Every structure is written in structure tokens, then in C-alpha cells.
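One structure, as C-alpha cells, below. Some questions next.
Left out: one protein chain. Kept in place: all the others.
When the chains are written out, they are named A and B in that same order, and each has its own residue count from 1.
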Amino acid sequence: MKRYLQVDDIGDLKQALKDAFEIKQNPYAFKQLGENKTIILVFFNSSLRTRLSTQKAAMNMGMNVMVLDINKDGWKLESEMGVVMDGDKPEHIKEAVPVIGQYCDMIGVRSFATFESKDDDYSEKVINQFIQYSGVPVISLESATRHPLQAFADLITIEEHKQKERPKVVLTWAPHPRALPQAVANSFAEWMKKAEVDFVITHPKGYELANEFAEGASIEYDQRKAFKDADFIYAKNWSSFNNYGKVLSQDKDWTVDEEKMALTNGAKFMHCLPVRRNMIVSDGVIESKNSIVVQQAANRVVSAQTVIKRMLEGL
Amino acid sequence: MKRYLQVDDIGDLKQALKDAFEIKQNPYAFKQLGENKTIILVFFNSSLRTRLSTQKAAMNMGMNVMVLDINKDGWKLESEMGVVMDGDKPEHIKEAVPVIGQYCDMIGVRSFATFESKDDDYSEKVINQFIQYSGVPVISLESATRHPLQAFADLITIEEHKQKERPKVVLTWAPHPRALPQAVANSFAEWMKKAEVDFVITHPKGYELANEFAEGASIEYDQRKAFKDADFIYAKNWSSFNNYGKVLSQDKDWTVDEEKMALTNGAKFMHCLPVRRNMIVSDGVIESKNSIVVQQAANRVVSAQTVIKRMLEGL
Partner (left out) sequence: MKRYLQVDDIGDLKQALKDAFEIKQNPYAFKQLGENKTIILVFFNSSLRTRLSTQKAAMNMGMNVMVLDINKDGWKLESEMGVVMDGDKPEHIKEAVPVIGQYCDMIGVRSFATFESKDDDYSEKVINQFIQYSGVPVISLESATRHPLQAFADLITIEEHKQKERPKVVLTWAPHPRALPQAVANSFAEWMKKAEVDFVITHPKGYELANEFAEGASIEYDQRKAFKDADFIYAKNWSSFNNYGKVLSQDKDWTVDEEKMALTNGAKFMHCLPVRRNMIVSDGVIESKNSIVVQQAANRVVSAQTVIKRMLEGL
């Protein structure tokens, strides 16, 4: 495995799950694979879960880990070609990335959508430069349009908690005070469409995801109708794709609360975290016994370690 | 050992000292205990000694270490219950803490007094949330009211340098330009009262420590009188407890200088560092052969390692 950006990079999901549960059972069984191997985690943005869980996963594999908050520790990076670099960015990504690649066997990169340009974001400009120039395998720690370690952890969590062969999984938009990327929703949709689930997306009009992600999922604009008989409710805010990066609604009628959860089939509540209480979800729901957000976050180690193991095997 | 916040958590001080000297003698003898174990050090505040010495202690024990400057690396944390999270804090401590607990076997937390609320500070609101929600053992790296790794290091240092069975130890307030927490003074008092020493606290009126810490110590408002025959002078600034968080005096007559040290029984000079020269202590005293501040800081590794070892044994 040379890159991990999207669902297709992991191949067969059943096999991926099998590998993941083997690792979860026995996290230190593969330490010799990572001996004398180094991963660098490059952050353009803040991170709590991703930072810690990916470090933990790499250490479980016996690797050395270096963490780089690139804009704070290093130099601001220019990514445009052909510019005269006389401004505030002293280093070009075309130098920085191959150099980072020289110091490690694997790179993880977090680089959120900036909303400056839909084309730049949806062409995955930054992470693709890491793939193109680094010379080593690249793991997305959330890119502009996808968050594949999260989606893999989500799948693992659903597999662990499902009560029936083919559960109903609902991705619901929920309100948030700021404009957020579509990455988590995109990846979750991408994964759920390939998984053994009935998948429904619900959101207000105007919040349609990009075609490549929404296509093939059931879209339901009535949140209550969508929740009916659901086994898993996955809440997440995202900003508009069509009206790119805009907040069209902060309607708290979309907040996930006890009354709406009562419409479900005793659904488990999921969210990738961080979550804003009483915007996305009520205190009552997130603190209920059906909330599995912490178990979901714990599986971030498992998804990361499964991906790292495959990459190590492919070196 | 499931928590390390205060003197009672360490049990018998003689046994603690015995364990500490065993570790100091042979710091790498217990590396197998920490194999495949991870500690996360969470900093809400700046740190030099605590950051480095606790990392070193954990590495000496063979552990993996992750350091999280939570407000810089992660997300600002909300700690109030029941709020609508539509402001600048995107994550609640009730999610963040259990998640961090999923990624490690042990957490160290530094969270200073904020002086916003005496009740919040003295109820140890933040570190108690880590104890309540993390699911793993918690070590205080200085909380709102105590600094127990410092106090343990102080005790070790006194034990190493004492010339008589029962030395006289004086904690003296000294001036400082800003409002500092009472944590170091509180913990030092808590430990000295249980140690085999004659313990005196000296400070200007208005700087009385909280009852639970001051009670049982000799209080002497005349600094020069307090210094008489002292074997150890421990200098520290703190802000007022009664007039909570206020700087009542910056009187340089309280600065520890050569003239006052001459009143002692050739006392050793101690301070937890960082120290403001010529406010807390004169250049001459801190550079004298009787200054043991560096040895004291070195013992921070020993106290941390002793605590970590006990926690590892209790996992």
C-alpha cells in the first residue's frame, strides 16, 4: 500500500475488518515490522485524536514517530508554482516535501480544506503534492475532502456494535457555528456505500454532498423520517458544497436530541469528535448508554495501525 | 496507585524515599515494567522541568511518551456542563478526557489555578475531571492547588543534604511581579508537615496559606527570626489565598539575600524554579555553594519515576 486517501485504497472491506480485529486483539504482535522504521506526522491543522491515535498506532508497530506542526515548528510553505517568493512564505512545498521524505519511511499528513478554492480543495492539491514529491507512502490524516482513518474506525465501530446483519445507518447533518469541511461526511458516505448497511443521508436542502459521494446513497430531507428504524445515527456538520464553504443554516431543529433518538430502533449515537454539545447533539444523547463516541475514537488507533501495518509490509 | 495528587497518595514517606533512592541508584533497572505502556502528558500551561523530567522518568521506565499541549495542538476545551457550545471552544472535556484515556495507560496533567474562581481552583475542578472521566491513573504535573512531584523531589533533596536527624526547614514567601498560584507552597507544606523536620512558614501578613495546608506548621511573620538556625531555606512566591489571587506586596525586604542567609545554620537554599533573580533571591545566594536548586530540579526525574513505577505496578 503506497497511499491511503480513500476507501478504494484499502481494498476489500471484509478483509480490512478482519485485519483490524486481529490487530485490536493483539496490538503488539507486529512490533518487529516497524523496527528501524520512522513515520513523520505533518500537521497543517489542529489535532487531538488523530495526533495521539496515529502516534500510538505507530508505536504499537515498533516505529519511531516524529510529529511536525509545520506552520509552527517549520516554515510557512508556498504551494503555487512559478511565484517570486518574496513574501511571508520562505519555503516551497516542492523542496520541503521531498526533504521530509528523506527523513522517514512513511508520512501522515493533515491538511484541511481552506475554502479558498473549491477546485484546489477538491483536487486535493496539498496531499497530492505529498504523494507526488515525497517518494514514500502517504497516509491521509484528513485531507481537504476525505478523512479515511476516521471512516475506517467508524466501520470497525459499527461492525462491533451492530445487532443485525444489515443495519440501517443514518448520516445526519447538524448545526454548527462555523463553516466546516465536508471531509468526514464524504468519507463516511464513501465507506458506508461499500459496507453491508442500508445507508441514508439526511440534511437540509442546499447541503447536498458532491455527486461522487452522495450518488448511490438514499437522500432524505426529513430528518425525523430518516431516523425511523435507524440502528446507527452518525451526526456531523458540514458546510455547503454547492454554495461552497457557506453556512446556510444553523437551525437547531436539526440538533440530535432524545425525542428524535426515540424514533430509531434504539440506535447507537456516533460522532467523529470534537463535538459541540447542544448544537450537534444534546447532552442527554451524548451521555446516554447508546452513545459510542468514545469507543469510536478508540478505534482510531486500530484503523491507523491496520493501515500502517499494510504500508510496512509493502515497503 | 491510581492517582497522585497529594501527599497521602504516596503513603509512608520513609518507604517512598527508600523507593526513590533505589531508582536514583539504578534508573534503568525497571524498564521491562513499562514495555508497551504509554503515558500522555497533557499541558494546559507552560513547562520546562516538568515536561522534560517526566518524559525522562517515563523513558527510563521503558514507556512510550506522548506530549500534548492541549490548547495549542488540540482544541480548546469547554469544562462547564449544560452549555450550548457555540463559542470558541469546540470540544468538551467530557469527550476529550475519556478519549485521551483510550490512547494510553496513564495520564499526567498540568493545569494551573486560573484565579477566576477560588472554588473552582480549590475544588481541583480540572484534574478531578481527568480522574473522573479518563479511566486511567492520573498524575498531577501541578494542579490548581498542589505540585506533588515537586514536593516529593524537595523531600528527596532535603534527605540527601541534611546534616542532622531533624533539620529546621523554612518556607519563605518572597516578592514577584505577578500573581502566582499557591500550589508549590501548599504541597511543600503538606509534605514537610509529614516529614522528619521542624517546619516554619514565614510570610507577610495577608499571605496565609489555606488552613488545610498551614495548620500544624509554625507561622512566623518576622522573616529574619524565622531564618535563625535554619538548615534549609525554601523560597517561593505566592499570591494571597484570603484575598484570592491578589498581589498584596512586592516588598523587596523579603528577597532572600546573603545578609539573611548569614542568620541561618549555613542553610541550603532551595527553590522549585523558574526563579526571578533579585526579586525572590539575590544573585549571590543562588550562585553560592549552598544553593541546591539544580540538584533539586534533577530530583524531579526521581520523584516522577518513583510515582510512575508504582502506577505501573498497579496496572
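Here, contacts are C-beta pairs under 8 Å (C-beta built on N, C-alpha and C of every residue); 3 or more make two chains touch, one makes a residue touch a chain.
Every value quoted in this text rests on a predicted model; they were computed, and no experiment measured them.
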Problem - Listed residues B:Val83, B:Ala210 or B:Val275, member touching the removed chain - result: B:Val275
Handout entry: Residue in contact with the excluded chain [from B:Gly87, B:Pro177, B:Gly206 or B:Gly266]
Key = B:Pro177
Practice task
Could you tell which one of A:Asn45, A:Asn64 or A:Ser288 touches the chain left off the display?
Solution key: A:Asn64
Handout entry: Positions on chain B where the hidden chain makes contact
Key = 27-28, 43, 46-49, 51-53, 55-56, 59-60, 69, 72, 177, 273-279, 283, 286-287, 293-294, 297-298, 301
Completion exercise
On chain A, the omitted chain is touched by residues 36, 38, 40, 64, 66, 68, 70, 72-75, 78, 81-87, 90-92, 94-96, 98-100, 102-104
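Convention: only the chains that are shown with their structure count from here on.
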Problem - Length of the line joining the C-alpha centres of chain A and chain B, rounded to whole Å - result: 39
